[in-house]
Each structure stands twice: as structure tokens, then as C-alpha cells.
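Apart from one protein chain that is not included, each protein chain of the complex appears where it belongs.
The block that comes next holds chain A.
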């Protein structure tokens, strides 16, 4: 009678989960928690893209339904584009146009189409959705000279800004680097959901940031932030680093290897005669 029951293990369990960013000790509040099955993607010789499962839970004490939106973005990099124009029957490239920074990877997965979840302005403010994705462009167009080449930096107030912007998104979507999946967040049980992050082979290496948003009545109620690292490992990493750190020696090794293979083959074949 005097012995108290041991504390239920369920209380300890949340401690092992990644701590939600903005909602501590809010068990009574509406919030979302999420984790990745694998926070580290290794790129080796058998790499053919990766699929990582993001799973999470929604704590919703209110009677109103809530929507989950998963946003994953890869490392930013400048994007240069050329536009082909026809000149006397021949298709020529224009001068390159530069966006100062666009995510190397961007995907959203949600419970229903983003436009039904929140208002245009809200999505724009949060940068959620391919149409609202922040692609860095200054207010004034200018030219920069790098390595002796003059690039035109796109102005976000220019007439053709939208065309260029749409082109970046279309080309990245074609390479499976940008993706929108309006049914990508699946509820597997009450309050328990999963979404898949599909990385193509061409996905850039570096640090990826995942945001899991919880929307209710078009307002963001809670967010959980996660990180994911994509890195080259093993021989691939060694070769890549060798090629970039000691490029001249690397080139020499390539040539010697080629010459030796040629020499070896002619020796092997001449002996057979």
C-alpha cells in the first residue's frame, strides 16, 4: 500500500525526442513534433538518390482540424541562367543572368494543397511553397564581373523577373530538385503522420533544413525545425577532396593512370600474338 507505483515510462519518452523549438511544456497546447529517420545521408559509389522518412506527431486538444506542411530546403547557391533566342535561324544563348542565391533543393509536402491551407500573403511571409520561395535578387538590376565575365543580376522589380524566376523553378523541378507534393503528408494514425523526403542523385551536398509547420485556420500555430546533412563519404569523398585540394597532382595521376593502362594493354595483347 505504501509503495508508490513507479513513474510511467511515458513521461521519459518525450525527453528522447528532439525538443520542439518554440513550445516547451505546452502539453495542453496545439503543437507539432517531428524527427527524421536518418539525419545523415551518405553519398558513396552506390548512391542513387535517397529517400528519408520524416515522421511526427500533432498534439491537438482543440476540436478544429489542423494541417501539416513539411518544407525541406538545401544549401543556397547562386544560379546562372541563359535564355536561348533565335537569330537568323540559329538558337543562341543570351548573356548569363544571375540569381544571387536559390536553394539547391526545395520540397514541400502537405496534407492538402498549400493554397487551401493558408492565404497567399501568409505563405509568402513564411516563404512556404515553391511560388513563395525566396530567391535572392536585389531591387536594382546591375552587372557584376566575375572571372572576366559580365553577368546581369536579376532585379526583383524588373519586367522579366517572373519569367526568369519561373524558369529557375521549372528547370529545378525537371531535375527533381524542387518538388511540391500536396498529399505528401500522410496521417498513419490519430495525430501521427509521415512524409517522405526524396533526394535525387544530383542533390547538392551540405546542410539541409526541414521545417514542419502546423497550420490552423490559415495561421501557423507551431513549427519544428530539423537538420539533415548530405555528405560524400568513403572513396567518393577522398577523390572529390583530392580533385579540389590538389588539382594539379590529381590531373597528373589521371594522366599517368591512362598512359599506364594503354601501355599495359599493349603489352598484354602483344604477348598473346
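Here is the rule we go by: contacts are C-beta pairs under 8 Å (C-beta built on N, C-alpha and C of every residue); 3 or more make two chains touch, one makes a residue touch a chain; residues count from 1.
In this text, contacts and distances are computed from a predicted model.
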item	value
Chain not displayed: protein name in its UniProt record ("MarR family transcriptional regulator", "2-oxoisovalerate dehydrogenase subunit beta", "Tyrosinase" or "Probable membrane transporter protein")	"Probable membrane transporter protein"
Omitted-chain contact residue, chosen from A:62, A:94, A:115 or A:229	A:94
Residues in chain A touching the chain absent from view	43-49, 77-86, 89-96, 98, 146-149, 151, 164, 167, 170-171, 174, 201-202, 232, 235-237, 239-240, 243-244, 247-248, 250-255, 257-259, 261-266, 269-270
